[in-house]
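Up next, chain A:
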Amino acid sequence: MHFKREKLARMAPDSSALHLTNDAPRPAAGRGRILDVHGLRVGFGGPAIVDGVDLAMEPGELLCLVGESGSGKSLTALSVMRLLPPGARLTADRFAFDGQDLASASEEAMNRLRGDRIAMVFQEPMTSLNPVMSVGDQMTEILEAHRGLGRKEAREVALAMLRRVKIPDPEARLDAYPHQLSGGMRQRVMIAMALICRPALLIADEPTTALDVTIQSQILHLLDELRAELGAAVLFITHNLALVAEIADRIAVMYAGRIVESGSRADLFADPQHPYTLSLLAALPREEDVGRPLTAIDGQPPAAGQMPTGCRFAPRCPFAVEKCRAAYPPLAELAPGHAVACWRAPLERNVA
Partner candidate 1 sequence: QDKKALTVGIVSDPVTLDPAQMASFFELSVQYNIHEPLVHMTPDLKIEPGLASVATPDPLTYVFTLKPNLTFHDGAPIDAAAVKANFDRMLDPAVGSPRRSELGPVDSVEVTGPLAVTIKLKSAYAPFLQVLANRAGMMVSPAALKSLGADFATKAVGAGPYKVVSWTKNSELVLERFPGYWRGPAPIERVVFRPMADETVRVTNLRSGTVQLVDGVPAQTVGQLTREASLSVKQTDGLGFNAFSFNTTRSPFNDVKVRRAFAMAIDPTAVQKAVYFGTGAPAYGPIPPSIGWAYDKSAPRPKADPAAAKKLLADAGVTAPVAVSITVTNSPAQVRTAEVLQALANQAGFKVDVKQIDATSLITVLRQKDFDLCMSPWSGRSDPDGNMFNYFTKTGPNNFAGYSSDAVTDLLVKARGVPSQDERAKLYNEAEKQIAADAPMLFLTFPATIQASVAGLDWMQYPDGALRLQFAKFK
Partner candidate 2 sequence: MSAAVMEPTVATRRASLGRALAQDPRATLGAALVLLAVVLAVAAPVLAPFDPELPDFTAILSGPSATHWFGTDDLGRDVLSRIIYGARASILVGVFSVVGALIVGAVAGLAAGFFGGWTDTLIMRVMDVVFAFPSILLALAITAVLGPSLQNAILAIAVVNLPVFARIARAQTMVVRELEYVDAQRALGFGPWAILARTIAPNIAAPLIVQGSLLFASAIITESYLSFLGLGVQPPAPTWGSMLRNAIGFLDMGPWLAWFPGLAIFVVVLGFNLLGDGLRDRFDPREVR
């Protein structure tokens, strides 16, 4: 893929100009941060579902967002795209992409970012592809919009992209319709679409669930290349901790709408602090467990309307004490870059 540099430059939004037009100054974004989110709240009229999430990403960084199913990972991702479902309300203390405030950005400004500088791979590859448009058309239109490429050129690029995500017989697939593809192929088409403009921030919501591991690893290589070449940051949502262990620079663990622990890969795997993080790791199927039940966490996550006042994990936490039930623990740094929201961390010191 050879993008014309001039074109790239021309298409890049003048972020400083946009920034100047913001009359209400927000808390200054962290220097050099590509994504800076603080106090993100998303709800559907009722109680907030995503309830005060902080995310900060450097260029070239791969942040894995893991956590409980239904904890609000996808909503967080959609917030960054400003593509929340109708009825959703978003508030944030700080919500900046590359220094530009996303919360107050106009729809046009957002539109210029989307697909170009911020791209997203959606979780549901079947329903997220347009059933009546060929794969090729769905890919090329991005290039036509952001790069001003002609149809033929765009097709070439799209073809190359399909090849890079290892879709067999890419020439034929370009004219295929989504229903003619397997689940994994759809997922790869989504990935190809997201990468086609070489975004500065890629949000990938469980992008490899339908991929076999060989292809998965090839896709991850592709992401690495992109990060190396362009300094692209990747927000990678997944449940596959094994995968996380291999690819993440940093990891954030979500539970019930909040981040309960965040840190580097080494922090999280070598020094997991939060009981929820521990429980997740404990649930990994291991060779030695074959024939025995896996260890799941007892009980159920709290429903959005019935959040406990204290720590949200407390009702399921074997270490919970009164304090845990009384007040929510702040996300505090235990070590530089390693933050945990647990009154009882580190456990070995606080648990008798």
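Here is how the candidates were picked: all candidates are chains of the complex that A comes from, given by their letters.
The rule is short, and it goes like this: contacts are C-beta pairs under 8 Å (C-beta built on N, C-alpha and C of every residue); 3 or more make two chains touch, one makes a residue touch a chain; residues count from 1.
Please read these numbers as outputs of a predicted model, since none were measured by experiment.
Between chain A and the candidates 1 or 2, touch in this complex occurs only with 2. The residues of chain A lying in touch with candidate 2 in their complex are 85-87, 126, 179, 300, 303, 306.
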